[in-house]
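One protein chain omitted, others in place.
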Amino acid sequence: MNSTAPPPAEQTCATATSGHYRVIERRSFGPYALLTLLAPDIAALAAPGQFVMVALPGTQFRLRRPLSLHSVGGERVRLLVEPRGEGTRELVELGVADTLAVAGPLGHGFPLERVRAALLVAGGIGVAPFQFVADVLRARGVPVTATFGFRDEGQARLAGAFEIDHLWVATDDGSVGRHGTAVELAREVGAGPQASVLACGPAPLLDAVRTWASTAGLSGYASLEAHMACGSGACHGCVVPTREGYLRVCVDGPVFALDLLGSGASTDASAPGAGLAPDGAKPQAAQ
Amino acid sequence: MNSTAPPPAEQTCATATSGHYRVIERRSFGPYALLTLLAPDIAALAAPGQFVMVALPGTQFRLRRPLSLHSVGGERVRLLVEPRGEGTRELVELGVADTLAVAGPLGHGFPLERVRAALLVAGGIGVAPFQFVADVLRARGVPVTATFGFRDEGQARLAGAFEIDHLWVATDDGSVGRHGTAVELAREVGAGPQASVLACGPAPLLDAVRTWASTAGLSGYASLEAHMACGSGACHGCVVPTREGYLRVCVDGPVFALDLLGSGASTDASAPGAGLAPDGAKPQAAQ
Amino acid sequence: MTQPGAPVPDLAVTLAGLRLEHPVLNASGTFDALETARHYGPEALAPFPFSAYVPKTVTLERRDGNPPPRLTETAAGMINAVGLQNPGIEAYLDDLPLLAFVPVPVLVNIGGRRPGDYLEVLRRVEERLAAGAAGSPQVAGYELNVSCPNVGRGGLAVGTEPGETEKLTAAARALTKRLLIVKLTPNVTDVVAVARAAAEAGADALSLVNTVRALVLDPQTLTPFLGNRTGGLSGPAIKPVALRMVWEVAGALDAPIIGMGGIACGRDVLEFVACGATAVAVGAANFSGPDAPRRIVAELRAELVGRGLPDLAAVRGRALV
Partner (left out) sequence: MTQPGAPVPDLAVTLAGLRLEHPVLNASGTFDALETARHYGPEALAPFPFSAYVPKTVTLERRDGNPPPRLTETAAGMINAVGLQNPGIEAYLDDLPLLAFVPVPVLVNIGGRRPGDYLEVLRRVEERLAAGAAGSPQVAGYELNVSCPNVGRGGLAVGTEPGETEKLTAAARALTKRLLIVKLTPNVTDVVAVARAAAEAGADALSLVNTVRALVLDPQTLTPFLGNRTGGLSGPAIKPVALRMVWEVAGALDAPIIGMGGIACGRDVLEFVACGATAVAVGAANFSGPDAPRRIVAELRAELVGRGLPDLAAVRGRALV
C-alpha cells in the first residue's frame, strides 16, 4: 500500500484548516460576546459568509458549534456569539488567553464579485457575518446599506459590534430605532433596483425577504442554519430542501441564492418535517 | 393523604445535610489540593472518618465523588484531594470563591471513644481522614502516632497537609523518610499493646495491616473505598464482602473493624469479583 | 417565572385510577425513604418528594446480590449490577410498618427467578394486607420487574418474551384487585409486542424502561469491572432510547405509562409526558443528591408556567405524530 498517493488534482489545495487558536480579545455587548482569535491560517483563507466549526472546551462528547466569521483582519478572525443553549453559553464566557479548537473556514460565502450595491438584511444573531461582508464591499467601493432587526433593546446591543456606514436598526418593540422588522426597514430604506439583497436570520425573516425580493424583482442570497456534525460535506446531516433537492448547508451553503429556496423544491414533501425554505431553516426556528 | 406525617421516632434527627458551600481557602501540596469549605452545618455534625459526597461542577450527569473529611474546625471543613481521574482533577483546580454542592457528613467514622492510644497507618491519599482523627484524639489527650507511606517524593508532599506530633513517613523508593511501607514503619515504631490501629489506604496496605494486627494481637479499624451512587444506603451499590456478608461502605462503613474483614466472609465467593477484603477494597485497586 | 396573577399549574395526574399529586415517582432501587429520613432528617421527606413510593425489588427468598464492584459511572450515565439484594418477602413484610409514615401510595416492586416466585410474593403481600397489618403504608399496587433473569428459560428475562410476559401478567392479575404495573425491559427487538402482551393480559399500566444491558471494563486490567461482569445502563445517556420506547408504546396502545430513563430535569418530565407517559420515575438522577426530586418537580412547574399551560393534559401525547 502506498499511503502517499496524492488525491486527484482538484483536491490538492486545502480550503480549510484545523487547529487550536487563542482568544486574544473579548468584548461584551450585553449578553453577546465578540471573540477575537489569533488564527492566521484561517484568516488567510476566509471569505465573507463562511463559517467555522468550534469545539466546545472540556472532555465530554459534544458536536462542534458552527459560527460565522463576523470579520477578519490580518491574522485575526472574530466571532460574534449569542448565548442560546449550553454550548454557546460556555463560549461567551471564554476569556482572553483561552484557546479553542476550530476548523475552517468552511462553506460557500456570499458571492460578492458581481455585487454593485448591497442591502444587508439581518435579524438577531443573523447579523453576525455582515461586518466581514461590509468590509470586503467597502474595500471594493461598493455602496452598502444594512438594516438590522432585533427583538428589543437588549438584543439591539448586537449592533454595537458593527462598524458599517449606513446601518439602520429596527426593534420589534420599538425600544431602539424604528418600530418593526428588518425587512420593513429594508423596504423603506431601499437600495436601488441594482442592489443585491444579502440576508441572514430566523426563518420568518428569510421568508419575508424572499417574498419581498421576488415581488420587488431583486436578486439576492440568504445564509441558512442547520444542525451540523461534520461541517464539511461528509455526513449529509445538515441538508435543507431547495429547488434542486436536498442541499447541504455546510458545503453547498450556508449561503444560497434566494430563488433556489422557492416553493416546490422539496423532494420528499409528504414526509414529516419536509417542506420548503424557510422550512429549510427549521432547525433555527426550533431553537 | 397527609403529607406531613412524621417518620418514626428514630429518624427525627438529621445526621447529614446537603447544600452549596463556598471554597474559602485552597492550598496546594504538589498536585494535591487542600480545600477549605465554609460549611457550618456539616462541620457541626461531623465525626472523624466520615465522608461527604461532592457534586462535580457542570451540567453533565456525573455521580458525586466521595471524599473524606480531612479535618473540621469551627464552621469549616477541609477536603484533601488527589487528582486521579477526570472528576478529582476538576476538584483540585477549584479556586477560592467557587462553590460546591456537598452532602454530608456520611457514614460511620472511626469509633474513638474507647481508644487509649492510636497508631494511624495510611498510604497514599488514604492519609486524608487522619488530621480529623488526630485532632479529636489530641483534644482528648490520647497519644497518637502516625505512619504514612507514599510512593515517592511527589506523593510524600501530602504529608505537608498534616499537623500531627508523631508523624513518620516512609516512601517506596526511599526518597523521603524511611525506605519501605507504612506498615513496615508501623511495625518498627510500634505504639504499645493497648494501641488501636486505624488504617486507610490501598488494598495491599489494608491487607498487610490486617495480617500484622492479627499476629500482633492488636485490634483496629480500616476505612474502605467503593464506588458509590447514593452515599446514603439506598442503592446497595457500594458493598464489600465481610464476615457478616455484603455490607455497604457508605452507611455500614466506610470504617470497619479489622476483624470483620477476615477471610471466609464472602457470601458468594464463587462469583467473579467476589472475595474478601482487601478484595472488598477492589474498586480502589482498580483505579 | 410566575407571572403575577398567573394561575399555578395543576400537576396532578391520575394513573389508572390512582390520583397522584404530581407525575414524579421514584424509580425502584434508586431511592430509599427510610435511609433518606435517617440521614437527611424528616424535613427531607416533608412534603414527600415523590407522588408514589416504589421500594426496591423484593423477591421470594432473601438475596445477597452480586459480588462487588456493583456500579460505576459511564459517559452521561451509570452502570449497575446490584443483583436485587433484598431480605426476601417475609422480612420485607415484617418491616413494612416502618413505612407507615410514607404519606403517598406505595407500589411494591416484585422480582423473581421464575414466574411462580413473582406470584408467590404477590400472594403473600395480599395475604398480609388482608390480615390488616396495623400501621401499614397505603399499598396501592404492584410493579412487576420482568427484567430479572429467568432460571427456567436459560436466564432469558420474562420481559423479553411476549408469551411469558402475558402468562405472568394474567396470573398476577388473577391474584389482586390492586394496581398491576408491568415494568418492561428495553433489551428487546420489539417493545410494543411485549407491552401489548402485558396490557392485554390485564396490566393496568406499564413502566418503561428498565436499564439497558451493558459492559464496562476496568481501565487498568481491561477485564469486566463489575463483579457480575455485565450490568444495566441508566441515566441521561439512555434518555433518547427510553423516550423512543415510550413513544412507540403510547402510539400503539392505550395503557397508561410510567416513563423513565435518564430523567434529570423538569423538561425531561415534560418530554416523557409529550411522548404519552401519564407519570414518570426518576432513577439515576437521585444520585445527584437528596434535593433532586424536588428540583425536578419545581422545574416541571416552571416549564408549565413558562409555556402558559394549565396542566399536563395539555402536553400529554403531543409528540405522538
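Going by the order they are written in, the chains are A, B and C; count residues from 1 in each one.
One rule holds in what follows: a contact is a pair of C-beta atoms (placed from the backbone, for glycine too) under 8 Å apart; a residue touches a chain by one contact, two chains touch by 3 or more.
It should be emphasised that the depicted structure is a prediction, and the values quoted were computed from it without experimental measurement.
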item: Among shown chains, those touching the left-out chain; value: A, B, C
item: Touch criterion as defined above, residue of C:8, C:75, C:151 or C:298 at the omitted chain; value: C:75
item: Contact residue for the chain not shown (choose from B:61, B:110, B:150 or B:246); value: B:61
item: Per the touch definition above, residue among C:45, C:96, C:208 or C:237 touching the missing chain; value: C:237
item: Full-complex contact with the absent chain, from C:206, C:257 or C:274; value: C:274
item: Contacts of chain B with the absent chain, listed as residue ranges; value: 60-61, 272
item: Residues belonging to chain A that touch the chain removed from view; value: 1-8, 10-18, 53, 55, 60-64, 101, 103, 106, 226-230, 232-241, 245-246, 251, 266-268, 271-275, 280, 282-283, 286-287
item: Touch list for chain C against the chain that is not drawn; value: 74-77, 79, 160, 187-189, 212-217, 219, 221-224, 229-230, 233, 235-241, 243-244, 247, 262, 267, 270-271, 274-275, 315, 318-319, 321
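Methods note: only the chains that are shown with their structure count from here on.
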item: Separation of chain B from chain A in steps, with touching chains one step apart; value: 1
item: By number of C-beta contact pairs, the top two chains; value: B-C
item: Centroid distance [mean C-alpha coordinates] between chain B and chain A, Å; value: 54
item: Chain A-chain C separation of Cα centroids, rounded to whole Å; value: 46
item: Geometric centre distance via CA averages, chain C-chain B, whole Å; value: 33
item: Residue numbers of chain A (touch at least two other chains); value: 60
item: Sites on chain C at which at least two other chains make contact; value: 76
